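The structure that follows is given in the form of structure tokens.
A single protein chain has been removed from this complex, and every other one stays in its place.
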Amino acid sequence: MISAADSGPDDGQWIMPARNYASTRYSSLSQITVQNVQQLQLAWTFSTGVTRGHEAAPLVVGSTMYVVTPFPNLLYALDLTQPGAPLKWTYKPDPSLASQGVACCDLVNRGASYYDGKIYYNTLDAHTVAVDAKTGKEVWKTKVGEITRGETVTMAPLVVKGKVLVGNSGGEFGVRGWLTALDAKTGKLAWRAYHTGPDKDVLIDSRFKPFYSQDQGKDLGVTTWPGDAWKIGGGGSWGWISYDPELNLIYYGTSNPGPWNPDVRPGDNKWTAGIFARDPANGEAVWAYQWSPHDLFDHDGINEQILLDLPIKGQTRKVLIRPERNGYIYVLDRTSGEVLSADPYGYITTSRGVDLQTGRLIEIAEKTPVTGKVVRGICPAAPGMKDWQPSSYSPRTGWLYIPHQNLCQDVETGEANYIEGTPYVAATVKMYAGPGGNRGVVTAWDPVARKAAWQVKEKFPVWSGTVVTAGDVVFYGTMEGWFKALDARSGKPLWQFKTGSGIIGQPVVYRGPDGKEYVAVLSGVGGWAGAVVAGGLDVRDSSAALGFVNAMKDLPQVTTKGGMLYVFALP
Amino acid sequence: MPVLFAHALVQQSYSTLNPASPQARLVDRLGDSMFITAAVVFGLVVLALLWAVFRRRDSDEGPAEDARREWPLRTSALVATAVTTAILFVFLILDVSVGRSITTNPGKGALQIRVTGHQWWWEVQYRDSLPKNWVTTANEIHIPVGRPVVFELKSTDVIHSFWPISLSPKKDQIPGDENSLWFQADSAGVYRGQCAEFCGHQHAKMAFLVIADPPAEFASWLARQRDTALTPTDALARRGKEVFLASPCVMCHAISGTPAGSRIGPDLTHLASRRTLAAGTLPNTRDNLIGWIVNPQVIKPGVRMPPNQFSGPDLLALVAYLETLK
Partner (left out) sequence: MCSRFRDSVILSAVLALSLAACQREERNFQGLPSGSAVANPKVREVELVPGGNVPADSRPGPYEENAYAVSQGKTLYNQYNCSGCHFQGGGGIGPPLMDADWIYGSRPANIYETIAEGRPNGMPSFGRKIVPDQIWQITAYVRSMSGLLRKDVAPGRTDDMQVRPQEQSAQKAKPVQSAIPKSAEIP
């Protein structure tokens, strides 16, 4: 049951990565169905010319498609009215080469948003740009962060009521996390909310009413850290933002605290690994909740949250659903921040559940990393049960379609030396497949019944997003390069196509100028999971790429680098 | 200041024969009683030996005489053995009981301090239930008089041993492990400690100070240590802060309140509040600080801090800044 937060009737466009402010990634186009999807064929392709990890969602506004590439963050505009969708123009932001040295997890970019005639997106070197959607001319470019401090930006901005919302990356570099709002017309700073430090910086004031007592108090962003560790405490917001126009609240999560070694930062480390509800006009915090207080495992809290109205215990509640990194699918009351349920969606050894009275994650002490000791069998691993890759929701089935992974890890934490501009992690990690041996999963989750409806196992982590249509078809891509279609109700595989490189992008569905339904996805392996290929890493070091290489030693044998847009349609 | 420091040096007590805590006193008393007993026994043994050597011997004593002497001699030998065993048994009990009482956890209310051994300096951390109040310093440990203090002992590289000489017996710091010892200072004073396990080139110059303050003074010292370093008002010191941040210093040293946060070397946030440099090697004076920064290898060869090159004005500015870090 979808809520009024869904942005109205489907016009066949795709103007923001999550499709709408409720973040459903659901297309109500139904030309492609379970019966005819076997006939889906390649309509046209486009090579981006870049060969790092392609995580973006292509946008379709009117009859133009917009594609953002990984570093150097080119923006291509393609004319959908012409056969083969020729290039209209290219915008080159020329981000600083040095920013490649402070990007933790490949040089990805999660895409752009369209608003009021302009395309808005971020560049790796912490700038936000507004480009005229017709002409490709730069309207404004604003510097939002400092790469010499380890800040980069990889997220797709969201534009809400004339404000461009941007969050920083850099939890592995000891940055101070924030969410910034820029004026969509001028690019000038409207407000900035930090995620650590005193209340006045976090924009916590009289309106702030957190639901749980552990989140109540003055200047918790200072007192839950030793000394002034909050200044280098992480908590960026490099993931997904949702918006409820009725309640007039934005919802988004914060990243891991820094460093990964928790011994060095005793205390709950607010407001990292949590979620905020804020007023988009001025950034004032209305409520907040921490998924993982004093996070022990790099369980960033930045995943997507889908806004729905759900029947819970006989009442219809305004909720947000978050398949969280720490292994639980949370259902929160989005008016107050109350945790209504938290159910595991995979194998967990690090916690026993969430105490619904206190709201606190119940950790298992034996799995707590201790400096200088090796702790084994930590599940889910640092990328969590699910990382940034976004799920979709179908109002027809009422289920979430969650692309995720099944990974465990061993970790040894060590001495943490904060040297500005260098990584601040202090952990050696070795990841491997979880029980069952399959490193990837696509789960269809029933949020009312609070259990999985079906699951499809994949050899590699499913690092791409999913999209679901009114034709009851779910699309996603695998890291080997297969673009697949499943039956949304049964999970039965219906169709697949082998693209040139692993897929980690977000598929989109749109109506072309000719009235046909098209499915588009970027192929080009990379991201944290694909760094072994995108970065040409050496598999003999199990700790490379923060430990992910150990779990992906076979990836270079099944895919090479690439950078291609694939668009499919029925014949 | 130099006069005060010289006085402090003179006041430094570092002898096991000068116990300054109940724990050290117990051990000292045990040692004294063992010494006295052993001295007495030694005296008796010497007397017995002398008697055996110089006793009058009649040349016409026959086997009957020898037989007559045999029983008292045998008895004395048996008695001596029995008494020795008894004495050793008494010592065993005393030993175990002293060992027990100095290791039994003093319970809640004790101050917890973590001391981590590095080659060749001591990282000292005061933990608190409120994380904001944690303090990290180096080489100088302040404790309140009359309150038990529990030390958690760790090491990051090789085996060191924490030995606050007049206050407590030593305990090893073993990498990968955690040990603890506790004691309570009887009276205010400056006590010198030493690393007691050979740990490399500069093991001999790895000393520390334990300064026992009256409780009120200790509380105010701890409160000052919790402060972050403020930007100095003096122009030369401000320039010195810039020199610090632009130099190799930030690769190893942390100063709270600045972007420098590396923990390879000692925390410098309150450097100027400490009485010695280089783990008790030098008094903390301006000249010594300059000499240390320019070439620590001359003072403590093998230490992990390299020689540094600064221009004259930069060096003076840097030292002016470091002197503001009280």
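Residue numbering begins at 1 within each chain, and the chains themselves are lettered A and B in the order written.
Here is the rule we use: a contact is a pair of C-beta atoms (placed from the backbone, for glycine too) under 8 Å apart; a residue touches a chain by one contact, two chains touch by 3 or more.
These figures come from a predicted structure and were not determined experimentally.
Contact with the omitted chain, checked across A:51, A:122, A:272 or A:559, is made by A:51. Across A:34, A:78 or A:545, the residue that sits in touch with the chain not pictured is A:545. Interface note for the absent chain: among A:16, A:43, A:60 or A:104, the touching residue is A:104.
If you put the hidden chain back, the residue from A:29, A:80 or A:425 that touches it is A:425. In the full complex, subunit A contacts the hidden chain through residues 48-51, 72, 74, 97-104, 172, 374, 410-412, 414-415, 417, 419, 421-425, 428, 430, 531, 535-546, 549-550. Residues of subunit B in contact with the chain left out of this view: 175-176, 246-248, 250-252, 262, 264, 295, 297, 301-302, 306-308.
Rule of thumb we're sticking to: only the chains that are shown with their structure count from here on.
Measuring from the averaged C-alpha position of subunit A to that of subunit B gives a distance of 52 Å. Within the complex formed with subunit A, the subunit B residues making contact are 127, 130-136, 156, 175-176, 226, 228, 250-252, 254, 256-257, 259-264.
The part of subunit A that touches subunit B in the complex is made up of residues 174, 222-228, 232, 265-267, 372-373, 415-420.
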